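Structure record follows, encoded as structure tokens.
All protein chains of the complex are present and in place, except for one that has been dropped.
Our next item is chain A:
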């Protein structure tokens, strides 16, 4: 069962992001580079938050401390990458083969958000996946048998959330919409802190609200990017 579980959880967590990558990123070299650059910035933020967690020895066991600062660092780096992308926009416009990258400013936000999300999901899940492939099986002797699948589902929601957050966040800074900025930071904090409950195996209490937040954030990002219910209906009906 370990191998099927491994593949199942891998596809749950990374199937949708992979599809997004293939269909929206992979064909454009500039987008791939931006994706990797965003991943790199997320790594930097993780490094900073880890350093902080590592340095403050007495609070190492209090994960909430690390989580809060990690969220703050991530949002700071999201802002940094926003500044960088906006300041290099002209250069990108000159360089990009596909000028849609710069004509539609949401694309940059989306690509960098996906980069944040993918690397974040990978860091959260990749070692769990490695353990998942065997030889041990979770849940035989203590622990919850839902550990893996909930981890994978949670990782997927984080990946999608990062994508949505970046779209909202970039637009919020473009339009000085502080409410949206507050929403991004607040919902990020909320989601991350809520996952602290996972340690108690309260999966319903964490996954359900997190997916509700994910859907709401997705709707908000869709609206921010100029979508309307009409355009959504058109999209669904393939018009």
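Simple rule for what comes next: contacts are C-beta pairs under 8 Å (C-beta built on N, C-alpha and C of every residue); 3 or more make two chains touch, one makes a residue touch a chain; residues count from 1.
The rule is short, and it goes like this: contacts and distances are computed from a predicted model.
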Chain excluded from display, named as in UniProt, from "Exosome complex component RRP4", "Coiled-coil domain-containing protein 22 homolog", "Presenilin" or "DNA 5'-3' helicase": "Presenilin"
Listed residues A:22, A:36, A:80 or A:212, member touching the removed chain: A:36
Which residue of A:120, A:163 or A:217 touches the chain not shown here: A:120
Residue touching the undisplayed chain, where the options are A:3, A:19, A:130 or A:204: A:130
Chain A residues that touch the omitted chain in the full complex: 29-30, 32-33, 36-37, 39-40, 43, 46-47, 49-51, 53-54, 60, 63, 66-67, 70-71, 74, 91, 94-97, 119-120, 122-130, 147, 150-151, 154-155, 158, 191-192, 195-196, 198-199
